[in-house]
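Just one protein chain is left out here, and the rest sit where they should.
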């Protein structure tokens, strides 16, 4: 309950992320089945693209929340710890852009 | 067994794909757990980037096999069906590049 | 002229690629001007995304032609040279997907 007050936005969308991640897990399972059945390669690739996009969408949602919570807190706090948090966020963005 | 003779390369690497897809399934499950536990956002994003890269690697491997089997067969056969297969491969590549 | 007969498709779309590349060159010049004028960062990023997408579209177009010409020729020819060409195409696709 105290947690809910500390991260209200994060908790609000948590169920949504869990639902989307379960769906992605199902997509990956489906891709395994297609590979096992030696389905037509292009159809498998279409499913892989869909799962990749769904994962990226989860990442962008989490990053958005992170910017609005942790980074804002860090920016207000300032100092070396605040700078370190911003540096971390920049690096996470770079990994996403490059992945 | 006749299948093995028809797609020798495909079958050879099938177990490898299935192993990698099972690992990706485990990664996605782990991301769900991290979200459920409200793990530190940057750590979740790092896992999402890793799963995305692993999925892309599977896609590139499948595409490589596809070029070496179906596309080569299509190119040799030629005609409208051959062209349609090449068109499909191009579109699958475009989806991967854009995802 | 004999070249035109050898790569008819390639030549047909060449002017289109050159036009698009000139436009991209102009976009990059515009980004330089925005940086020089210290334009609002988000506006610069929007232009960079647009130029990146335009470059990717050129790459996908070239790749499509390459599959339809060189790769088809390679597939028909077969042998170690044909395989080497297919390997090259796969690696070029992987670089595009990862960039």
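As written, the chains take the letters A, B and C, and residue 1 is the first residue of each chain.
Everything below uses one rule, namely that a residue touches a chain if its C-beta (ideal position, glycine included) is under 8 Å from a C-beta of that chain, and two chains touch if they have at least 3 such contacts.
Being a predicted model, the structure only gives us computed values, none of them experimental.
When the full complex is examined, the chain removed from view is found to touch A, C. Taking the complete complex into account, residues 56, 59-60, 63-64, 67-68, 71-72, 75-76, 83, 86, 89-90, 93-94, 96-98 of chain A touch the chain not shown. In the full complex, chain C makes contact with the omitted chain through residues 3, 7, 10-11, 14, 17-18, 21-22, 24-25, 28-29, 31-32, 35-36, 38, 41-42, 44-46, 48-49, 51-53, 55-56, 58-59, 62-63, 65-66, 69-70, 88-89, 92, 95-96, 99.
Keep this in mind: only the chains that are shown with their structure count from here on.
Taken as a graph of touching chains, this assembly is arranged as a line, each chain contacting the next along an open chain of partners.
Averaging C-alpha coordinates per chain places the centre of chain B 23 Å away from that of chain C. Between the CA-based centres of chain A and chain B the separation comes to 20 Å, rounded to the whole angstrom.
Between chain A and chain C, the centres computed from C-alpha atoms are 30 Å apart.
Residue positions of chain A touching 2 or more other chains: there are none.
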